[in-house]
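All protein chains but one are shown in place.
Going by the order they are written in, the chains are A, B and C; count residues from 1 in each one.
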Amino acid sequence: MSSVTKKFDSRRIRLGMVGGGQGAFIGAVHRIAARLDDRYELLAGALSSDATRASASATLLGIAPERSYASFEEMAAVEAGREDGIEAVAIVTPNHLHFAPSKAFLEAGIHVICDKPVTATLEEAKELAKIVGASDRLFILTHNYTGYAMLRQMREMIASGDIGKLRHVQAEYAQDWLTEAVEKTGAKGAEWRTDPSRSGAGGAIGDIGTHAFNAAAFVTGEIPSSLYADLTSFVPGRQLDDSANILLRYESGAKGMLWASQIAVGNENALSLRVYGDKGGLEWHHRVPDELWFTPYGEPKRLITRNGAGAGAAANRVSRVPSGHPEGYLEGFATIYREAADAIIAKREGKTAAGEVIYPGMEDGLAGLAFIDAAVRSSQTSTWVKIDI
Amino acid sequence: MSSVTKKFDSRRIRLGMVGGGQGAFIGAVHRIAARLDDRYELLAGALSSDATRASASATLLGIAPERSYASFEEMAAVEAGREDGIEAVAIVTPNHLHFAPSKAFLEAGIHVICDKPVTATLEEAKELAKIVGASDRLFILTHNYTGYAMLRQMREMIASGDIGKLRHVQAEYAQDWLTEAVEKTGAKGAEWRTDPSRSGAGGAIGDIGTHAFNAAAFVTGEIPSSLYADLTSFVPGRQLDDSANILLRYESGAKGMLWASQIAVGNENALSLRVYGDKGGLEWHHRVPDELWFTPYGEPKRLITRNGAGAGAAANRVSRVPSGHPEGYLEGFATIYREAADAIIAKREGKTAAGEVIYPGMEDGLAGLAFIDAAVRSSQTSTWVKIDI
Amino acid sequence: MSSVTKKFDSRRIRLGMVGGGQGAFIGAVHRIAARLDDRYELLAGALSSDATRASASATLLGIAPERSYASFEEMAAVEAGREDGIEAVAIVTPNHLHFAPSKAFLEAGIHVICDKPVTATLEEAKELAKIVGASDRLFILTHNYTGYAMLRQMREMIASGDIGKLRHVQAEYAQDWLTEAVEKTGAKGAEWRTDPSRSGAGGAIGDIGTHAFNAAAFVTGEIPSSLYADLTSFVPGRQLDDSANILLRYESGAKGMLWASQIAVGNENALSLRVYGDKGGLEWHHRVPDELWFTPYGEPKRLITRNGAGAGAAANRVSRVPSGHPEGYLEGFATIYREAADAIIAKREGKTAAGEVIYPGMEDGLAGLAFIDAAVRSSQTSTWVKIDI
Partner (left out) sequence: MSSVTKKFDSRRIRLGMVGGGQGAFIGAVHRIAARLDDRYELLAGALSSDATRASASATLLGIAPERSYASFEEMAAVEAGREDGIEAVAIVTPNHLHFAPSKAFLEAGIHVICDKPVTATLEEAKELAKIVGASDRLFILTHNYTGYAMLRQMREMIASGDIGKLRHVQAEYAQDWLTEAVEKTGAKGAEWRTDPSRSGAGGAIGDIGTHAFNAAAFVTGEIPSSLYADLTSFVPGRQLDDSANILLRYESGAKGMLWASQIAVGNENALSLRVYGDKGGLEWHHRVPDELWFTPYGEPKRLITRNGAGAGAAANRVSRVPSGHPEGYLEGFATIYREAADAIIAKREGKTAAGEVIYPGMEDGLAGLAFIDAAVRSSQTSTWVKIDI
């Protein structure tokens, strides 16, 4: 049995990466996430548009020189032709460089794990959706917060009717790192995130608003049908919104508010979800992700902890350590990677993955872009805008 | 020196009360607030429209039988004529019974301390404003949250520039006591609060939204110029809103969001204020009212405590006990009463009260009704509406 | 009916005060506590050993000049002889001045409400216990924390078996105001508290350790049978302990730890109680006194709130405002005064107060002094010492 064959039989996925060279934050996160449960081997990369940096990064990561590519196009072509070529690729470039590599790898028969938002524009997203639809390859979108055990718990409880019929959603994602014009001081991450040509039409709304939107949809099982947005760029000279105030309406009659801000001084990555039905409420804060408040109407608040009393099957399935030992951001991210690995292997073996497909994918990506698009149009026109999904 | 003369010289105010008979929550609160700092003597009352209940309540409170009146009109007339008549009256009736007694007592030359909202309608408020303007008597509105030491601290810090130029306000007041149709089960407080003829055009927006609105204005020193509201009555058959989702815009360019809900299961009296400027942030939660988070940009969050390190003159002036000994709702309410007493005595002595008039008054009342009115109209018309003050 | 007779019939108690002149913290607290529920009239005082200060303080408080006394002995004698004399006296002097006035007023037939600790020495406490025992007057000790609604809740739940058989008690009271030698900088409160001749043998152990000890006994219904203490004076030159580390053992087999410190930088009045039985746990922190954590074994933690879901009769009886409106230190203190008033009136009317006598009294005082005495001896001898009650 050759080593190649052996790998085909293993629980591990042969992975490539586009973007994520030295110094890139999210690339390193994807790699840790892929490694944490030992389900991937990183074997190829087009890690940077800068050839020297690409090569140096590959060496550091133990990628063989011949599998460090100058471009994603070359990588897709060559890897597709190797017997031991990569089965999946992680795309961790800025937003405007999601579409082309996604298309290239899907068409080369390679599964795609893509950072969010799925593309820079709604048009691209719609086109990519067609490509995904026509492909038999998987498309996984790393809306990593859905990997948190307690969001799984919320989702399960709401689906089970624990809070009754949904009435109100309060979703927030507040940061403060764009309080000043740091994009003018050489901060790469701030540069492209505040540049419409690379980030798309949304600033805070795209970068973090979509996370709040996606997380709310994930736990409630409902996507708002329309929204009313008031977007603002507080920092002088900034082209994209750094603060987004949004009202939500759901088909079911539920309502909501969503606040995304990158100028809320004192907030780091303050994602929070508060969801109220006619029988109970649930409250979750990213700051202490292993805890979930549940309030059945007329009873004392209860604190459900990951892997602890009150936690159900959906949460326990994605927990790694006992209750009271905090899990965090990387573990949530790794859960997406683990579920992607399960699905890829099921595909490899000609099976359908057991149970619900819970990792985020193209539909979430489309919804996210539709959300950004609606928010921008609503803010420009001062009208309620339908979220077009 | 007769005992009457003596009282004129004392630090105490001769007080009457309209409403607040046995079983009424807010009346009892007003009485404790008046008593806490020993600045009032309750000497007269028209405590209930039910004569038996009025009389029984008066006896319990030690009010002399001849000063327990069948109507506020009679009370105003008789007390105005007594040498030892009341100097001030507390009006603690439902909203639709604020205007008439306020008018009667002011015109009888008696200071008025009125529960909020100031009246049931904006029209009444405007008319009352004229009466107050024409009177030389004081009008105090018990927007009690402004009595909290840490809201004084916020106000002082914002005025001092500690958070820089205001950018974003996040104001909330969430409760859950109207999650079900309790107004149909005999709960008096729920009955009138959900009845437009007694409460006015606003439900949650009037009962608690005005508190959030007032508190935000108090601390920032800015009143939003316009708003966009989405009001909802979630409980079937309820005529007034039980949930209000609102976007705010300020003349200065600041923005905000205000959420008031009486169906947010798990929330008791969850008023919170988060205010962000271009140099820092402040965060306060009613649940732990003695604490205030202050975040100067780029520095660790700081927890300022009432009477503790970091607290300034404005907060210390209204503190009664050392830091770490919790003060609460009654103390905040009592602070309004104490400041009203100071102002009434200054008036009695022909002086102007020293320093800033900080207790809430007619202007706050007008702003509150303009806010309710704008919110109702915005929600009906789906347009931004100017807050007409 | 003369005004005097009328007062005898009223719900109010005629009160005098020993100590508590201008600037004294705890005297002002006692007065607010007495006033809050309108059950007392302050009519007489020996407010200061300094005649000028005594007189000025009396004037400010509206005490008639002839009832402002130069000494507590004179006050006891004269008031006992007046038809409208005080029925009860509040003793708010430093510890070494508790015994003599308590004795004097009890012997003059006047009820005593005394600040804690009951006396400066265990010997005095034992002697006073005999005097109280021989008297038909009431003796109330203001261990004010027992007035907190959620400590009532803890007590009721433990008595009801909600946590099963008691196993472990974790009691703390941490402050930081004696971190430096403030007693040498003119701070009166620090001066006498660090002076053995005025404070007794205990420093932190007497001033705040007794509160933690009393609160733990109050909620569990058990008093430790012995203790092992390690007392320390960290601040150079300080004669009394400013930090006390104590192990506890109970007759029932339960164990405990008690920590009292006045040099724990960052703590204000951080009293906390954590109590564990074989079926559940309870946790309370003074910082948020309206909340109580309850953990039945194997179930999610529950947050019980004052007057909210899960709160029982014992807590609700002493609540004044709805859940979510914070009550605090003054309300807890006032509850002791209110219950004292009920008992005094029952006595006046020749009845026994209905229900359990729950306010703290001589037994609590004796236990407190026995605790201080045992802690000091244990620390000196490095042995377990029986708490001699």
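The rule is short, and it goes like this: a residue touches a chain if its C-beta (ideal position, glycine included) is under 8 Å from a C-beta of that chain, and two chains touch if they have at least 3 such contacts.
Worth saying up front: this structure is predicted, and the values here are computed from it rather than measured.
Novice: Which listed residue (C:Ser68, C:Thr121, C:Gln170 or C:Thr305) would be found touching the missing chain in the intact complex?
Specialist: Checking the options C:Ser68, C:Thr121, C:Gln170 or C:Thr305, the one contacting the hidden chain is C:Gln170.
Novice: For the chain left off this view, which of C:Glu123, C:Glu251 or C:Asp278 is in contact with it?
Specialist: For the chain that is not drawn, the touching residue is C:Asp278.
Novice: Pick out which of C:Ser243, C:Asn307 or C:Thr335 touches the chain that's been left out of the picture.
Specialist: C:Ser243
Novice: Identify the residues of subunit A touching the omitted chain, counting contacts across the whole complex.
Specialist: 10, 12, 25, 28-29, 31-32, 35-38, 61-62, 175, 267-270, 286-290, 305, 308, 320-331
Novice: Hey, which subunit C residues sit against the chain that's not shown?
Specialist: Subunit C touches the chain not shown through residues 163, 167-168, 170, 176, 179-180, 228, 230, 232, 234, 243, 245, 247, 249, 255-257, 259, 261, 263-267, 274, 276-281, 283, 293, 295-297, 301, 382-384.
Novice: Where does subunit B touch the missing chain, residue by residue?
Specialist: 294, 298-305, 308-310
Just so it is clear, only the chains that are shown with their structure count from here on.
Novice: What's the overlap between the neighbours of subunit A and those of subunit B?
Specialist: The shared contacts of subunit A and subunit B, listed by label, come to C.
Novice: Based only on mean CA positions, could you tell me how far subunit A sits from subunit B in angstrom?
Specialist: Chain centres of subunit A and subunit B, defined by C-alpha means, are spaced 45 Å apart.
Novice: For subunit A versus subunit C, what separation do you get between their C-alpha means, in angstrom?
Specialist: Measuring from centre to centre gives 56 Å for this pair.
Novice: Report, in whole Å, the distance between the mean C-alpha point of subunit B and the mean C-alpha point of subunit C.
Specialist: 34
Novice: Give me the residues of subunit B that touch two or more other chains.
Specialist: 267
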